[in-house]
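Omission of a single protein chain aside, the complex is shown with its protein chains in their original locations.
Every chain is named by a letter (A, B and C) in the order it is written, and numbering of its residues begins at 1.
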Amino acid sequence: MVPLSYYLVLSGILFTCGVTGFLIKRNIITIFMSIELMLNGVNLSFVAFAAQWHTLSGQVFVFFVMVVAAAEAAVGLAIIIAVYRTCDTLNVDQINLLKL
Amino acid sequence: MSKTGVRKLNLETFIIVSVIKIVIAVVVLLTAVAYTVWLERKVVGRIQNRWGPTRVGPFGLLQPLADGVKFLFKEDLTPPHVNRLLYVAAPMIAVIFALTSISVIPIGDWITIGSIHTPLQITDVNVGLLIVLGITSLGVYGVALAGWSSNSKYSLLGGLRASAQMVSYEVSLGLSLIGVLIMAGSFDLREIVNAQSGTFWGFIPRWNIFQGQFVAFFIYLMAAYAETNRIPFDLPEAETELVAGYHTEYSAMKFAMFFMAEYANMITVACLASLLFLGGWHGWLVGPVWLREILPVFWFLLRVFAFLFLYIWVRGTLPRFRYDQLMAFGWKFLLPLAIANLVITALIVALKA
Amino acid sequence: MLHLIVFLVFGAICVAGAVNLLVQSHPINSALSLIAVMGSLAVEYLLLGAEFVAVVQVIIYAGAIMVLFVFVIMLLNAGAEERTKGSQVALILGVPGTMLGSLLSAWVLLRHSGTRSVHVGAMPGPPKEIAQLLFHDFLLPFEVTSILVLIAIMGAVVLAAHSDSAPQPRKEG
Partner (left out) sequence: MTPNLHLWLIPLLPLIGAAINGLLGRRLSRQAVTGIALAFCGAAFAMALGVAIQFSALPLPYTEALAHWIRAGTFQADFAFYLDQLSLVMLLVVTGVGFLIHIYAVGYMWEEGGFYRFFSYLNLFMFFMLTLILASNYLLMFIGWEGVGLASYLLIGFWFTKDSAASAGKKAFVVNRIGDFGFLIALFLLIKHFGSLDFDQVFRLVQPLSPEIASAGLLTTVGLLLLVGACGKSAQIPLYVWLPDAMEGPTPVSALIHAATMVTAGVYMVARSHVIFERAPIALTAVAIIGTLTALFAATIGVCQTDIKKVLAYSTISQLGYMFMACGVAAFSAAIFHLMTHAFFKGLLFLAAGSVIHAVGGEQDMRRMGGLRHRIPWTFWTMTAATFAIAGFPPFAGFFSKDAILFKAFTSPHGSWVYWAIGVFTAFLTSFYMFRLWFLTFFGEYRGAESAGHDGHLLSGAPVSHGHGAIHESPKVMLVPLVILAVLSVCGGWVGSERFDRFLAPVFHRLEFKLVAAPAFLDGPHAVMPPTPEPNTEGPSETAFTLISVSAAALGLLLAWLLYLRRPQLPQEIAHALGGFYQAVLNKYYIDELYAVLFVRPLVDGSTKILWHGIDQGVIDATVDHGADAARKVSDSVRHMQSGNLRSYAGWVALGAGAVIGYMIWIGAR
């Protein structure tokens, strides 16, 4: 029997890794992947809670998260391509057109 | 996962039986792959008014063996400037996924050998179809990584083409299957097959393809060709444009792995087609008991063979698409068609219910 | 017991993959490690009895989204990232902040909900029931997400399409 908290801690670790990746990675694609990592962590906790409370809503929610993630990936990667065309770099430190 | 198995047997026997089944499956599959190659060379040869392999053994039946030996003993050279890890990993990924996907495919009904009552299938999962789809969708990585890791522009283009094409056609593939799923009301391949048992008016079998899913079957056919990078969709390895596409830089056993992966995929796809559309193992049952036990497997393999023959036939007949045509066909024709088919099927089922 | 072992093994793979995603300098390696994470997550889902979610996880995430990532990486031929010193804020403030938050929450989780435990297959998620939920109880969100996806598709096409009228890419100093 696996305690629920283990799952939650695992998802927390994944989420934290995602955030950290977002913070320390320079490559915009990797940053995107970090976001996906965060989403996965959240999904894990959803499924764990679903199993905990014996309700399927959690799993259904995971589907919604996946759909949103897919949409986000599609648009985001398109944006990345567009950005690369403009700035021809993938390094977010050099993509700072918004600087004052 | 394998609940049914666990229910029927105790754990040890289950493990033993599973191992036996796995061994059998792998051996059979690899042989089948080898002889599919032989079959293709023969048939295409005949189509092109040639003999095809004849020298090695009667009708060149030992040709696959010879090829295997050749691949084994060739020098396995690795070009410089490749990403070595991925370069080595790619063909393995390809072949592993190709072989794995067979594990949930039932080739026949339950059989009883002595005290052991077991399905003709490595594991019986209630989401079998989805697992097959998932594994095949993972198969892309082999090709893509191969294209990327072997640091050459031909390979890269091949990899790009392969990944784009597979992702694109996976959509149509899945959608075309959903029609069948709606009619069977299950992901379990076994149930899907059983839903197709019996006949209309005694002579037309109740195969999905005869239950109005022929459009879906057509879509599935196209998408399957694209998924397995076969003519007319073999853009990733178009030898006239990119020397050999994603496996340009590969040689010897690694190349052979890609080869095996491709044909294993073909067989998987063929199995799926016969399970989903052609009524699986259903057919006449005649003769003594042992024959009745065996016949379904025979019918099943017959269908698979027919499907493979169709593959080869098409290869020998059709020219290759241009890449933009490929994409346009996938997105602008197959996808809407699949969606329409899905909607109509759903409507009909709903009205019947 | 068996399940705990399986959980720990694949959890370890998850964490390893996540960490590897951080330390790898080349995006493709990060992508592969992320795929590994997703695969083992699928196994965790199976442990939790959510077979359907597991398979869909593999198909959508590993099979579609990550393929997209790999595709883009190959398309843009992204090389190893250079360690620029863009922002110290992220390192100095962000990482500690994240650590603080996660540690606190982990502490709370272990302290409060450590007693309950999840039985494997306690609640199998057969596709039928999920479909029931998805198409009856959550119909509206479902439709809304479909619209979202549609918009996303169009946006992606518009963004990625080569417009000849667009100004030539300019160098960003």
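Heads up, the rule we're going with is that contacts are C-beta pairs under 8 Å (C-beta built on N, C-alpha and C of every residue); 3 or more make two chains touch, one makes a residue touch a chain.
Bear in mind that the values here come from a model prediction, so they are computed numbers and not experimental data.
Partner chains of the missing chain, restricted to those shown and counted over the full complex, are A, C. Counting the whole complex, the residues of subunit C in touch with the unshown chain are 86-101, 104-105, 107-108. Subunit A residues in contact with the hidden partner, per the touch definition given at the top, are 19, 22-24, 26, 31, 92-93, 95-100.
Keep this in mind: only the chains that are shown with their structure count from here on.
Arrangement of the chains shown, judged by which pairs touch: a linear chain-to-chain path with two open ends. A separation of 33 Å divides the Cα centre of subunit A from that of subunit B. The distance from the centre of subunit A to the centre of subunit C, each centre being the mean of the chain's C-alpha atoms, comes to 5 Å.
In subunit B, no residue touches at least two other chains. Looking at subunit C, one finds that residues 52, 56, 64, 68, 73, 75 touch two or more other chains. Residues 1-10, 12-21, 23-27, 29-30, 32-34, 36-37, 40, 43-44, 47-48, 50-52, 54-57, 59-60, 62-64, 66-75, 77-82, 84-97 of subunit A touch subunit C in their complex.
Residues 1, 86, 125-127, 130-131, 133-135, 137-138, 140-141, 144-145, 147-148, 156, 159-160, 163-164, 166-167, 170, 174, 185, 187 of subunit B are the ones touching subunit C in the complex.
Interface residues of subunit C facing subunit B in the complex, by the touch rule stated above, are 28, 32, 35, 46, 51-52, 55-56, 58-59, 62-64, 67-68, 70-71, 73-75, 77, 126-128.
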